[in-house]
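Missing here is one protein chain; the remaining ones are kept as they sit in the complex.
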Amino acid sequence: MEFFTFINIGGTIAFAASGTLAAMRKDLDIFGLLVIAFVTSVGGGTIRDVLIGHLPVRWILDSSIILLIIGSAGITVLLRSKIEHLDKALTFFDSLGLGFFALRGIQEGISVQLNIPSCIILGTITACFGGVIRDIMLNEIPALFRTGQLYATVCIVGGGLFFALQQLNISPELIDIMTVLSIFGIRTLAIKKNISLPKINKM
Amino acid sequence: MEFFTFINIGGTIAFAASGTLAAMRKDLDIFGLLVIAFVTSVGGGTIRDVLIGHLPVRWILDSSIILLIIGSAGITVLLRSKIEHLDKALTFFDSLGLGFFALRGIQEGISVQLNIPSCIILGTITACFGGVIRDIMLNEIPALFRTGQLYATVCIVGGGLFFALQQLNISPELIDIMTVLSIFGIRTLAIKKNISLPKINKM
Partner (left out) sequence: MEFFTFINIGGTIAFAASGTLAAMRKDLDIFGLLVIAFVTSVGGGTIRDVLIGHLPVRWILDSSIILLIIGSAGITVLLRSKIEHLDKALTFFDSLGLGFFALRGIQEGISVQLNIPSCIILGTITACFGGVIRDIMLNEIPALFRTGQLYATVCIVGGGLFFALQQLNISPELIDIMTVLSIFGIRTLAIKKNISLPKINKM
């Protein structure tokens, strides 16, 4: 539970901060910035909850999430002059958030008895679609599709690992931790080494 | 009830007209125009209904809304040569619609026992996200985020006023009217005086 809560808060903060930074680059006013921070943070989980019919969606019932996002956006704005130093912290939290939200989506899928491919897709949507909506609102091609990001790819790999580990005699908590860490690790490595997937040669 | 119905119809007409005008600027054909008018008018309420799980969504059960939108779009097209004169009427209805739809969203939130921040967010989504979807479909940065619009800001201020007035000994009907009028009034003033929120200095 401690682990779960720690990462959940970390993920929410990281995505709120990434939304705030993206909005600042686009010259939005204060309020537009808050909307983008909010959408980036809760967008993926909202689509997940809608798809499986868990309505009302989670954040609408829990004002602490809303306050956490407003606080994170505010702190990001205040610290913007030190953002060069924050960059690494952001990537750190962002990748950790990606791992956690992917795991969260998979667990939600399992709790409503979805098949394995759907669970992996649900985890990927939870982790990635907040950023997709953010980019669509800012009128850009989603980062999800830009090279050198491996956003969705690491979620799918992590999801595959999660179900592969189920076959072994490992405690559920350990599988959760290994899933989050593998997503975090692969993405961190991919960004450092600038690894990208091949494009299709158009011929 | 009379007040409620009057403003509801006014809001639907205003947003249908604003969608039609936006579509004409983008050179869409007749049908694309109808789609945009429709989406602008029902988009915010649709997202609201989905988020709180009021499904099927309202407009799908009530064909009079559909006919009202088609009629409004048709009249807007017919009157397009007089649009210079219509501009003020449009801003009038648009701001009134904003007020009404924000109030409507807040009331829906209360009816499913949401906390106050969620009610205000739900009102803002109801009022603003039809326009957001319209702009995304037309491949523009949403007006919501453009300066000098105060779209979402007035909804949040109006929502805060609504809950502040609850603390006083005032009749519910009067609170409703004051909420709608304050949103209408602040937005009208903001457009006249070209008031905008500060942007974040990137440093």
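Per-chain numbering from 1; labels A and B assigned in written order.
By our rule, a contact is a pair of C-beta atoms (placed from the backbone, for glycine too) under 8 Å apart; a residue touches a chain by one contact, two chains touch by 3 or more.
This structure is a prediction, so every number in the text was calculated from the model and none was measured.
Of the options A:I30, A:I75 or A:L114, the residue whose C-beta touches the omitted chain is A:L114. Touch with the chain omitted from the figure is made, among A:L33, A:L103 or A:V132, by A:V132. Residue B:V57 is the one among B:I9, B:V57 or B:A143 that touches the chain missing from this view.
The set of chain A residues touching the chain not shown comprises 50-53, 55, 109, 112, 114-118, 121-122, 132, 136, 139-142, 144-145, 147, 152-153, 156, 196-200, 202-203. Listed for chain B, the residues touching the missing chain in the whole complex are 24-33, 35-36, 38, 46, 50, 53, 55-57, 59-63, 66-67, 77, 80-81, 136-139.
Convention: only the chains that are shown with their structure count from here on.
Separation between the centroids of chain A and chain B, computed from CA atoms only, is 30 Å.
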